[in-house]
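Okay, here's the structure, questions in a sec.
For this view, one protein chain was removed and the others were kept in their places.
For clarity, chains are labelled A, B, C and D in written order, and residue numbers in each chain start from 1.
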Amino acid sequence: MNVIPAEYGLILASVLFTLGLVSLLIRRNIIFMLISVEIMLNAAGIAFIVAGSKWAQPDGQVMFIFILTMAAAEVSVGLALILQMYHQLKTLDSDAANKMKG
Amino acid sequence: MAIIFYMASAIAVIATVMVITRHNLVHALLYLVVSFLAVAIVFYVLGAPFIAVLEIIIYAGAIVVLLIFVIMMLNLRQESVAQEKQWFSGKIIIGPLILASILLVEMLYILTSGEPAGLSENMIEAKAVGMSLYGPYVLGVELSGILLMSGIVGAYHLGRQKKKVTHRFLEKKEE
Amino acid sequence: MLFLSERKEVVMSREDLLNIVPLFILTSAAILILFSIAIKRNHKVIYVITALSLLADFIFLVTVDTPAKGIIEPLFIFDGFGKFNFGLILITALALTMLSYAYFEQREERKEEYYILLILATLGACTLVISKHFVSLFLGLEILSVSLYSMIAYLRKRKRSDEAGIKYLIMAAFSSAFMLFGMALIYYTTGSMEFGAIASYLAPFSKLPLLMIAGLGFLLIGIGFKLGVVPFHMWIADVYEGAPLPVTSFIATVSKGGIVILLVRFFLQINGHQYTSLVVIFSVVAIASMFIGNLLALQQQNIKRILAYSSISHMGYILVAFLAGGSLGIEAVAFYLVAYFITTVGAFGILTTLSDSQRDAELFDDVRGLFWRRPWTAAIFSAMLLSLAGVPLTAGFVGEFYIVAAGVQGNMWLLVIILVINSAIGLFYYIRIISIMSEKQEAIDRPEVTLKPSVYFISGITIAALVIALFWVGIFPDRLMTLIRFLIFS
Amino acid sequence: MSDLVWLIPGLPFVGAVILIFGGTNLPRRLVPVVGAGSVGLSALMTLFIGFEFLTATPTAQSYQQVVWNWIEASGFSVAFAFHLDVLSLVFIFVITFVGFLIHLYSAEFMASDEGYARFFAYLNLFVGFMLILVMADNLLLMYLGWEGVGLCSYLLIGFWYLDEKNGYAARKAFIITRVGDTAMVIGLFILFKTFGTLNIAGIQEQAPQLWVVGSSQATLIALLLLGGAVGKSAQLPLQTWLPDAMAGPSPVSALIHAATMVTAGVYIIARTHVIFELAPIALFTVGVIGALTLLIAGFSALTQYDLKRVLAYSTISQIGYMFLALGVGAWSSAIFHFMIHAFFKALLFLGAGAVIAAVHHEHDMFKMGGLRKKLPLVYWTFLIGAASLAALPFVTAGFYSKDQILWLSWASEKGNNWLFLAALIGAFITTVYTFRMVFLTFFGEVKTQVTRVPGLAINISLVVLAILSTIGGFIEIPHSMGHVQMVTDFLSPVLPVTSIRPGIESSEWIIQLAAAILSIGGLLLAYFLYMKRPSLHFKIKNSIPHLHSFWLSGWRFDSLYDWLVVRPFVYVANINKNDPFNGPYNGVVRAANFFHRILSFTQSGILRWYLIGVVIGAILILTLGIWL
Partner (left out) sequence: MAIILPGFIVTLLLGGILSWIVAKQSHLYARWISLLTLLANFIAIIIIWIQNMKSPASGSSWILNFSVAWIPSFGINFHMALDGLSLLLLSLTFFLGILSVLISWKEIQSRVGLYHFCLLWVLAGITGVFLTMDLFLFYFFWEVMLIPMFFLILIWGHENRRYAAFKFFIFTQASGLLMLLSILGLYFVHGGQTGIYSFDYFQLLGTALAPKIGMWLMLGFLVAFIVKLPAVPFHAWLPDAHSEAPTAGSLVLAALMLKTGAYGLLRFIVPLFRDAAMEIAPWAMAIGVLGILYGALLAFSQTNLKRLVAYTSVSHMGFIMLGVFSFNEVAAQGVVMQMMAHGISTGALFILAGMIYERIHTRDIREMGGFWMKMPFMGATALVFTMATWGLPGLGNFVAEFLTLVGVWQVAPMLTILAAIGLVAATAYSLRILQKVFYGSPVVSMELTDLSFRERIIMGALVISIIWLGLFPQPVLNTSIEAVNVMLHPNNKVEASVLPSLKTGDAFSLREKGGSDE
């Protein structure tokens, strides 16, 4: 019982990933969408940790750190954009940003 | 060890479900912190103590705080919760749920199709990670610096009119 | 940063250093601009710095004698293919810089950060073309993406710019998550993130393991998103429309080019052609892209969106050559990229010169009767459009010929015939723009240009150079073909 | 002198070219000089060359002249070459001389017309083409002339182009003859495939070696050539164009639609008689067609009101006689009748033209009358022509030529009783309608004012033709009356002599007597109906209104073709006007636009929708991955 099957780790990752995905699809609030993306990225990170652990290599963790960096940069630019959008549209509704179509 | 993994996983999943079903942003964020903490435990169990710590500091700490800052700054009040309720109606959920569950089923099928493998129980210590990071991946580290730089410059330009909340925070992280 | 690496035990030979200098020059240029902004904001100075550093980088790349194939383990590989595309990206970025000046000079926004972002994005794309590892792939891609978020939304006064930025950001992050998950699965299966190692793991398999397919599939989502192929194409029109024109052309060229090259490298390394499932998936994507892209553009009224949709189908065409494989296929991809870059930059460049300070020239009304108002501009724009349509005398024709040749050699008859059908559909909307330009009506009144003519001089020179390149490559393509062949097989 | 053979057709062409390019710039006086002069010169040339040809020692059977090599392509070789023998000489003679007389007539007749030069240009062009037709040494060149005369006929029928009706008649004439021509062209294809040449002499030579009598190929070719002949000569079933062709000026009717062009069918059958002789079925068909045509046209002629239409039907009928003659193998009789017919029918048409011009272009005979006094010369010449047409015994040329046909249709080996009967009935009808015409026009009370009395040029042509229609017959007199066989002998080098059923020669006089009685009987009947009891013919007409209108309309052939061909063609053409083949292409375009709309709908601008797109893509990829 001590050895955790590697698939379980991946299953956790995929469940979280899917939850993030669902959230992204059903939420209209743009901040929620950003949060959902973070959940998904985190899930991908879990998958890397699991893989690294499977092969007993540090590479998975290194990748996680890079993902972390990217997530941070993403959130910062994203929030700046959200502020911008809120000032222009006075709403956080992502569906309101549909001026361009067709 | 395994039992901790399962419990933490369960908590992570449940907390995440809570996150995505909350109407109140702040509540959701609090659940998100719980989820991240649970994931941190999972990391620890999987032999990545350094990452577990980073998960707590950066995800549960910095990023969530950043989000809360913005929420406070935008001064989202009660009506936004009501709005969220209205947006979060039943009909809109069905389609995405079906799609997501198809995807999940397929993923689960694929994940369990491979040969079962155990996870190593050896801890990969922070030192090993560091050696790797500043060994073969040193150019990667430098690239991630550049990545952050572009993040800063962008956030600075886009958020310029505001008090430079985002800006200062990111600067701190750059060090 | 070099000091850091010197100190470590990682061996970096002189050749390695020489190889990495182009990346270094770009980084330094970004930092230099940052400092320059800190001292004094001056558009002209910063513009000159950007242009010069890109030029210097390019000159360095082509003149300095580096060994044919350099590898910096585990992240980078400097082979002829990579260098060719590196150079291509640099020269494209240079052209875009030249065109950007006049465009941003008209706008009261602060212009200077744009150049930092431009250089960083270029750096990201360059990283992609020389990477041979998931880490460098991922980082290059993200540098590119993160810079692009801000570049797309750069003109903050425009609602559309903002909207495009948000859309791009969420979608990019979303697809990055997929890609990362895919990478993780591949890593989980193979135990390595280096292309070569993955390939050697896969070598014994005649059929891909399911996990691997899932991994590659998710990876494809990330890549497909950036390429804007069906079904990951939906962002593309909105972003093209919302972004400032030079940024649009950047997305259309540099960003996509880098990914294409990466895809080719990865696919060749793992020898993807032998796996039916992959070939089928790519074929479906290629066919869908060709059809849907062209059909979407068919009756579109906005030129930017037309070009966006047409880019979907062009990516489909590239996938045909890519799927055909073989040396001819790779040559075709490289050649087509050159032709496509020249044409796209040219087309957007023309739109740039037509834009005023209020908004971009993107509607049919903006170009109506252009033949009678500005015949040269109209003629050049027509040439660019015809090149996109693959009509002879232009680079686009030789590119299309190359792709079809590769397809025929690879016996990809279905794809090739679909390509032909789509060329015909595509022709319609290109010549539709031309016919709008030749209508004998006066255009809607627009404010006269207030900038100094010298500002346009640079744009003019750039466009002239592009036109010359367009026809040169179209009529005497042999040089370029030989060069590509030499670099790829050296 | 023979080297100048090419000048015979050449001169009229030169005249035509001068008239075309000179056009309205040419002084009006010069127009007839050029027009009639060139044909006159040509006629003189004919005299000289004919004389030389006939007196040459040793007597030449034929004379060839290659002017230039027309087409030579991979074994297909055709020269622009002329061939002169006795048969063509007869035709050339008739064409140039009658042509000249008609030109002369036209010089006065058309003098006030705006298109004076144009008229002569067309007329000259016609004479040129007609000469090429009869002089051609190969069938392709003959076809050139054949089509050329068709063209001129078209142009001249529609000469007064301002009236839509004339244009219609012209087109009708041309298209119907084209149908026949097409059959003929196909015949040429087969001939070329069989013989590798289109040279007439060559074919004549090879045909008997290649085919036995009755060979199906010979029959096919003969029938196809007959098709051409039927079209051009207005025989059943392509006869309907000729009555309408009367829309042209009278000289045109005289020259083209009486004397020359319409007999081209006779010429070609005579010319290729070798083939026809090898194809008895075809030859018999020729006879049957001739017999039927002469009856049908004769009955129609009985009912016409229009003076020229009577003559038109009569022409059809007379050519029917010629066909009948050809069909029974009476080759030289056909040619003889052609010649005589050319004289008297030209005369009749010219006379009719003079009459019509005199009475304000009134064509209806019932509105004329009593012109005998006003136009004495026209009356007398017309009467001579009519007598010749009616074949009044002994004094008219028509009697001798037609009598020969009657006799041979019965006596020839290829003849039979039915053909003879038809010819006999035809002869009777001919007299009736001929004198109906004469009585209605020239006798009775005066109904119209005469405004224009013919002048010298018209009178000369009329008189000369009247003389020819009288004395022309005396060159061939039957056995029973003195046996002169100038025509038959003359043509014998080219056309075989008709073989007579054995043992019936003595009965020739019976036939002649019958013919004479019938023609005089016809004359008396006409006199009775139209002079003595003028009300009677109205009564008859009213008692058989359907039959009358049936005949009047030319046995309703026009309506038949209208229903069978014209209407379906126009209908199909009109429903197809917008090109149904555009349909599929438009369908493709519509489909593309439809898909465009659908796809545009997916570009809703809503972010979550785009994300769903990606998810669907992911699912598809995974499904494909699992499935494959």
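By definition in this document, a residue touches a chain if its C-beta (ideal position, glycine included) is under 8 Å from a C-beta of that chain, and two chains touch if they have at least 3 such contacts.
From a predicted model like this one, the values you see are computed outputs, not experimental measurements.
*Asks:* For the unseen chain, which displayed partners does it touch in the full complex?
*Replies:* Listed by label, the shown chains it touches are C, D.
*Asks:* Who touches the missing chain here, D:Phe80, D:Phe349, D:Phe490 or D:Tyr530?
*Replies:* Of these options, the touching residue for the absent chain is D:Phe80.
*Asks:* I'm checking contacts with the chain that's been left out. Which of C:Thr276, C:Gln301, C:Ser357 or C:Thr482 qualifies?
*Replies:* Touches the omitted chain: C:Thr482.
*Asks:* For the chain not shown, which residue from C:Ile37, C:Leu386 or C:Leu487 touches it across the whole complex?
*Replies:* Touching the chain that is not displayed is residue C:Leu386.
*Asks:* Suppose we count only contacts with the excluded chain; which residues of chain D make the list?
*Replies:* 20, 23-24, 68-76, 80, 118, 140, 143-144, 146-148, 151, 154-155, 158, 161-164, 167-168, 170-171, 174-175, 178-179, 182, 185-186, 188-190, 192-193, 569-570, 572-574, 576-577, 579, 581-582, 584-585
*Asks:* Mind pulling the chain C residues that touch the left-out chain?
*Replies:* Missing-chain contacts on chain C: residues 325-328, 371, 375, 386, 389, 391-393, 397, 401, 404-405, 408-411, 416-417, 420-421, 423-424, 427-428, 431-432, 434-435, 438, 476-478, 481-482, 485, 489.
We take it that only the chains that are shown with their structure count from here on.
*Asks:* If you average the CA atoms of chain A and of chain D, how far apart do the two points sit, in angstrom?
*Replies:* Chain centroid spacing, chain A to chain D, equals 96 Å.
*Asks:* Starting from the mean Cα coordinates of chain B and chain D, work out the distance between those two points in Å.
*Replies:* The separation of the two C-alpha centroids amounts to 102 Å.
*Asks:* What positions in chain A touch 2 or more of the other chains?
*Replies:* Residue numbers touching two or more other chains: 6, 10, 14, 17, 20-21, 24-28, 33-34, 45, 50, 52, 54-55, 57, 59-60, 62, 66, 70, 73-74, 77, 81-82, 84, 94, 97-102.
*Asks:* Counting only residues that touch at least 2 other chains, which ones in chain B make the list?
*Replies:* In chain B, residues 95-96, 99-100, 103, 107, 110-111, 114, 137, 140, 144, 147, 150-151, 154-155, 158 touch at least two other chains, as defined above.
*Asks:* Quick one: which bits of chain A touch chain D in the complex? Just the residue numbers, please.
*Replies:* 21, 24-28, 33, 94-95, 97-102
*Asks:* Under the stated contact criterion, what part of chain C meets chain D in this complex?
*Replies:* 166-167, 170-171, 174-175, 178, 210, 213-214, 217-218, 220-221, 224-225, 230-235, 237-238, 276-277, 280-281, 284, 292, 295-296, 298-300, 425
*Asks:* List the residues on chain B that touch chain D in their complex, please.
*Replies:* That would be residues 95-96, 99-100, 102-103, 106-107, 109-110 of chain B.
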